[in-house]
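Shown here: the complex without one of its protein chains, the others still in place.
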Amino acid sequence: KTKWDMHLNYPANNFHSVGAKEFADKVREATNGELDIRLHPGSSLGFKGPELLRAVAEGQLAIAEIPTGMVEGDAPLMALTAQPFIANTFKEQRKLYELAKPAYAKVQKRFNQFTLYTSLWPFAGIYTQRPVNSAADLNGLKMRVYDGTGLAFGDAAGIAARKMPFSEVYPAMKAGLLDSMYTSSVSGVDAKAWEILKYFTRINIVAPVNLINVNKEAWDKLPKDVQEKVLKVAAEMENNMWDKVAKMDVDSVATLAKNGMTVVEVNPAFRKELDAMGEKLRAKWAKKAGKDAQEILKKYREETGR
Amino acid sequence: MNAFASTIEKISDWMAKAGAVILGLMTVLILVEIFLWNTFSATTLIADEYSAYGLAAIIFLASGYCLKEKGHIRITLVLSFLSPRLQRIITFVSTAISTVFMGYLFWYLWKMMAAAHRYGSTSGTLTETPIWIPQTIMLVGALSFLLQFVASSVRTYQAIGTGEDVF
């Protein structure tokens, strides 16, 4: 019998954590309790996002949920699926991830781990006090961000962006220290964004991929038949999670609107400006992310035109 | 032995002074950030990140000094019921155990820094600061804390014979 403790980034009721629970339950069932995965949602073990690749690599954790956007300090390539405006539909994002898979696997091999399954966040938009209909409107926002992608986007868009723990965000907005944030429709509902902000503009900045990664040594210790069963459950999970995301997004946007939030679709001219911004940021990122990254981008452009 | 312990204690003093200077710089950095944010809606881009590195540094840089000055909190209630000699013996043993443990912690902090260096880990922010740099500054403090523990072990050992106050 084996026990794994799994780090989860988000609270227990978040749909990624609910998915992880489903995964753990199915694994327990499929393996007759041979593999018991215990969940620690809400980062309750005290691991921080940016150190997760290393934490799994060094065996501090057997298994963890790793948001790709958070670990670019360790491996710039991992932030591929968290590049601003790289995709505008879930289909494009899926395509991107499929293209990225071999390169991701290569990076993760260096970090002594591999991916069991992935899940996706709905696209993030911006939550503001005033309407935003052009790149010029972005200028001068005081925005809460949570990772390097957000800081880079802020820098490019003339937004005063700063990192802040989520617990401080609402008080800071109420006091006027901040006036905007960017996050997905799902997180906006979780956070009851309508209590403090008025507009949700669907700029679709990122739809980050979460990896469920397992330490290689921990994996090798499992009996062959258990491994096979886990892989089978994981493959099902991945399809489940990616299928769920579109519906989650639609439902959450409806909930935002129902609670009085003005949901704004981006007009074509604004979209063009955003795409241009994304391309510039991507070029800069690709330089430091290396040859693999550049090749994926090339292939991705050939297949999607983006 | 005494000269050895005194030298280490002097190092602890200097480390605390270095920590003090870093705290002063952190304050100035944050004040600049407040000024920029409120006058130009701009940020230094480094205030939160670098003041957090500063915090990591000053905790360990000042810890040896704090130990030397008997500032770290411990419970002496139970010991106070024992005979003075037994008090000193147990205090020495506790100090020695803590010293070994600090050595253990230092070794793993060192390995953490080495791993960050090996993987080429950076902060993942716009500064792209290599993580091993702030971690090394913290390690310097941790080393001095470890040395101070060694010195305190020497002092508490001597106190068993001399009857010096150990609380």
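Here the chain labels run A and B in written order, and each chain numbers its own residues starting at 1.
Note that a residue touches a chain if its C-beta (ideal position, glycine included) is under 8 Å from a C-beta of that chain, and two chains touch if they have at least 3 such contacts.
The rule is short, and it goes like this: contacts and distances are computed from a predicted model.
Which of "Cysteine desulfurase", "Tryptophan synthase alpha chain", "Tail tube GTA-gp10-like protein" or "C4-dicarboxylate ABC transporter permease" is the UniProt protein name of the chain not shown?
"C4-dicarboxylate ABC transporter permease"
So one chain is hidden, and I want to know which residue out of B:L61, B:L146 or B:A159 touches that hidden chain in the complete assembly.
Spelled out, the listed residue whose C-beta touches the missing chain is B:L61.
At which residues does subunit A meet the chain that is not included here?
Within subunit A, the residues that touch the unshown chain are 3-5, 38, 40, 44-48, 51, 54-55, 58-62, 163-168, 170-172, 174-177, 195-196.
If the hidden chain were put back, which residues of subunit B would touch it?
The list for subunit B reads 16-17, 19-21, 23-24, 26-27, 30-31, 33-34, 38, 48-49, 51-56, 58-63, 65-67, 69, 71-79, 90-91, 93-94, 97-98, 101-102, 104-105, 107-109, 111-112, 134-135, 138.
Everything below uses one rule, namely that only the chains that are shown with their structure count from here on.
As a quick test, compute the distance in whole Å between the mean CA positions of subunit A and subunit B.
Chain centres of subunit A and subunit B, defined by C-alpha means, are spaced 36 Å apart.
Enumerate the contact residues on subunit B facing subunit A in the complex.
37, 41-43, 45, 48, 115-116, 119-126, 128, 131
Can you list the residues on subunit A that touch subunit B in the complex?
50, 53-54, 57-58, 70-74, 110-111, 140, 142, 147-148, 151-152, 155, 160-163, 177
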